[in-house]
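Only one protein chain is missing from this complex, and each of the others stays in its spot.
Each chain gets a letter, A, B and C, in the order it is written, and its residues are counted from 1.
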Amino acid sequence: MISFENDYIAGAHPKILERLIETNLESLSGYGNDMYCQSACEKIKKACKCEDAQVFFATGGTQTNAVVISAMLHDYEGVVAAVTGHVSAHEAGAIEYTGHKVLTLPQHDGKIDAEELGKYLRTFYEDINHEHMVFPGMVYISHPTEYGTLYSKKELEQISQICNKYRIPLFLDGARLGYGLMSKQTDVTLPDIANLCDVFYIGGTKVGALCGEAIVFTKKNAPMHFMTIVKQHGALLAKGRLLGIQFDTLFTDNLYFEISSHAIEMAEQLKEVLKEKGCTFYLESPTNQQFIVMENCKLDELKTKLAFSFWEKADDTHTVIRLATGWSTKMEDIKQLRELL
Amino acid sequence: MISFENDYIAGAHPKILERLIETNLESLSGYGNDMYCQSACEKIKKACKCEDAQVFFATGGTQTNAVVISAMLHDYEGVVAAVTGHVSAHEAGAIEYTGHKVLTLPQHDGKIDAEELGKYLRTFYEDINHEHMVFPGMVYISHPTEYGTLYSKKELEQISQICNKYRIPLFLDGARLGYGLMSKQTDVTLPDIANLCDVFYIGGTKVGALCGEAIVFTKKNAPMHFMTIVKQHGALLAKGRLLGIQFDTLFTDNLYFEISSHAIEMAEQLKEVLKEKGCTFYLESPTNQQFIVMENCKLDELKTKLAFSFWEKADDTHTVIRLATGWSTKMEDIKQLRELL
Amino acid sequence: MISFENDYIAGAHPKILERLIETNLESLSGYGNDMYCQSACEKIKKACKCEDAQVFFATGGTQTNAVVISAMLHDYEGVVAAVTGHVSAHEAGAIEYTGHKVLTLPQHDGKIDAEELGKYLRTFYEDINHEHMVFPGMVYISHPTEYGTLYSKKELEQISQICNKYRIPLFLDGARLGYGLMSKQTDVTLPDIANLCDVFYIGGTKVGALCGEAIVFTKKNAPMHFMTIVKQHGALLAKGRLLGIQFDTLFTDNLYFEISSHAIEMAEQLKEVLKEKGCTFYLESPTNQQFIVMENCKLDELKTKLAFSFWEKADDTHTVIRLATGWSTKMEDIKQLRELL
Partner (left out) sequence: MISFENDYIAGAHPKILERLIETNLESLSGYGNDMYCQSACEKIKKACKCEDAQVFFATGGTQTNAVVISAMLHDYEGVVAAVTGHVSAHEAGAIEYTGHKVLTLPQHDGKIDAEELGKYLRTFYEDINHEHMVFPGMVYISHPTEYGTLYSKKELEQISQICNKYRIPLFLDGARLGYGLMSKQTDVTLPDIANLCDVFYIGGTKVGALCGEAIVFTKKNAPMHFMTIVKQHGALLAKGRLLGIQFDTLFTDNLYFEISSHAIEMAEQLKEVLKEKGCTFYLESPTNQQFIVMENCKLDELKTKLAFSFWEKADDTHTVIRLATGWSTKMEDIKQLRELL
């Protein structure tokens, strides 16, 4: 059985495990008050080329989204997202559980459109009845999106300008940020993101860590008592070191980018094989997730030998599936897949 | 510098790290749908001697409390706890954030009293005005308590009987459960707890794991779609294996109980040293946390050589501090402390 | 200035004021424990021909929606509504504030389609990933809708059957229910609604009362301690008599239906005038709200003499406006409008 089921099928990158072992017996204070958390923060700030950055850690993506969004919105505000945005569709209502509405915009290959966003925000300054509606108080984008697609630098700039104009923060969900940054088809860098967003997170769980996301507030704009808010959401680990050490390792010697590069390389090879085999791509993805449309009968055949993710029904006889690469994907896996198809 | 700051100063027990390394490259499904989570559940059920048990994993204690309590309460209900209960005092309002009040009872060395509980619950069947009050919908106890103390089996039975009488569930917070079970002064076993409580959790974070708590519903009474509720709270790890492997290891060859026993043994030695040195105990604790009252000037002297937890002000010149042992505490640490005092 | 701004421009129907005066000095218990509330409940049960009905009162529509929906949903559930449903668009996020998502379906003249509803609910039994999504736990419809349109009896039956099939309650928002029941183009009666819905409310605020909505649970299915939940939402009036007396009056000698009939009659006259004047109807509404598309320049002219509601921009030079009739609309108003146009 080979698995392209997702980018979290394996444990941690070996260098992370090594560091956990090396530091295991050190006595460290809890709740993030340790030198590894501090060191990780400094390295991330540096990688972002962002002096004003404030960095915090959480364990997973849904948790991070709920904590950041609820902490930054006023009671009367909601968060604007693509209808396919993770916060809108696949977080079991975690945002609404914090009392806030997800305000949806149409998606275009998983992305929102700057012009549509501008038009939408504008109505809240023209429309007479807006006092009975939820105000847009933040813009949420994911990069890469849930479909593996990427915003261009120009697109990010446009969205950022609109957010500035209406003075609402731009939040970028980077659960798979590394794969976006290392894509062969991107012109967006980590400092660009730090520059254009008000807050974003650097995903660890899906990029080689056991768990963990690094939240970056880019303009000294972390909400007051943010640690208490993290605690209130049940998101504060007693052994904060678990997150600090992992991110410290990921941001030492470019490991985060190497892991991402490797997965992108594997994804390129995967695409070659899929193309060679005549597979129909659901859309063009420049990152580590590939979406293909398959005949159901073919899938039935494959599923005992290949682990993949069911994505959605295409029609009565076809299904969209996702194949993902990650730090542990090997050329051997690609070769085996080639033989299978 | 020696540290008795808490029971989470070190990383994971070496056997846990070993297993994480051994299994690191295995391809496993996410979100707890892997064989290690399944195996851990089975081992826990067995250790509890509880056929009807349903076991789930979460990362930390505050998170577990918030998820379990909010999932089991009706909207109009609150949770009853000692005024010093962790949910009442030290979770940054995590329970209230889910919309529920913590209804407090007096504490006696950190414990609630069965008779006072009965009297309190009774008023909701006699009092005319209860429709304007929050109904008690669950009883929360911690064992060991926040002060390291323990309920006797008889006390647990009495509380359990009262809960049964008023048909509200009894929830036991076992963040440090192992230390309670391995205390030399307890008559309570893990099967007793499974038998007397409706739901409880077995703490991992403070008993040798990197993170993780195992929630046990004992009467096939897990709330419907509990996984979705866990997700909604941001408490579902993508790499569920991290929790499954740790608990599978903790419940293999009695490791959980060995770790706990070791810490208790160390705590007994610690007590000896403290007594020998004439320290004043704040209260008598039969578990791994010891509370002593110290002169502030003495503390100022010690604090560069000894890491401890500030607990509370005793008076203008004295402070209550906590010293805790754990899996990594060594006789050497005790000896050094003896020299220091 | 004549006003067709909405159906709450005037105070209460004179008979209601009379009864408030007559009963003003009677000493009555608070919070709904008075004979007028009781009498109103009985009359409503009778009008619904529903022996199992449980009736409660609240002051306004948004409040009623939030209380009923949050009280009936489990934590992991959301409410299904048309994208134009009041709970989705115009209640400032009151539903999300209670922690629940509004799951939207397409609207067709303000209504949801039974087939689309069935298809949507079905996915939650087929889709593999539903554990990460909000479960549909209630269906919300408004009747009349926000566009004044009505479900036919057959349409209601189809929606009701689907709800029964998936065992989720059907909730009908009857903020303007009277106008639906008295429409000349309906085959739906109040007992039909009581029979087909699990819970609904009879709007008072927009049908002649000063304030007040009567919530009807039709199958002895009121949530436990519903009064406490009402109190928790700040929706319980100390002088419950204010709601009891108003609904007792509305359901004496058919006043509720007379008020509604009168407004429908006025709406028919209004439509005649609008047609005669060549106005463009935005859609065909058989109730008391009429939506027309007007040139912006024409509106500028009218707005000093006519009070209306801005509904939405049609295009750069046209606007959709709403004209509504109510208990206080007089033929004289229609005549004056005729002269104005």
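In the analysis below, contacts are C-beta pairs under 8 Å (C-beta built on N, C-alpha and C of every residue); 3 or more make two chains touch, one makes a residue touch a chain.
Please read all numbers here as calculations on a predicted model, not as lab measurements.
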item: Identified contact with the non-displayed chain, of A:M227, A:V273, A:A314 or A:L341; value: A:M227
item: Which of C:S142, C:S160, C:T205 or C:N288 contacts the chain that the document leaves out; value: C:T205
item: Full-complex contact with the absent chain, from C:Y76, C:Y97 or C:W311; value: C:Y97
item: Identified contact with the non-displayed chain, of C:K43, C:K101, C:H132 or C:H233; value: C:H233
item: Which of A:E51, A:D75, A:E116 or A:D300 contacts the chain that the document leaves out; value: A:D75
item: Residues of chain A (touch criterion as defined above) contacting the omitted chain; value: 31, 70-71, 74-76, 99, 131-133, 135, 224-225, 227-229, 231-232
item: Contact footprint on chain C, counting only the chain that is left out; value: 1-3, 5-6, 8-12, 14, 17, 20-21, 23-30, 59-67, 91-94, 97, 205-206, 210-211, 228-229, 231-239, 241-242, 307, 328
item: Absent chain, residues of chain B that touch it; value: 75-76, 78, 89-93, 96-102, 128-129, 131-134, 310
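Note that only the chains that are shown with their structure count from here on.
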item: Most widely separated chain from chain C, with each centre as the mean of CA atoms; value: B
item: Intercentroid distance (Cα basis), chain C paired with chain B, Å; value: 49
item: Gap in Å, rounded to a whole number, between the CA centres of chain B and chain A; value: 33
item: Chain centre separation in whole Å, for chain C relative to chain A (CA means); value: 42
item: Multi-partner residues of chain C (each touching 2 or more other chains); value: 75-76, 99, 131-133
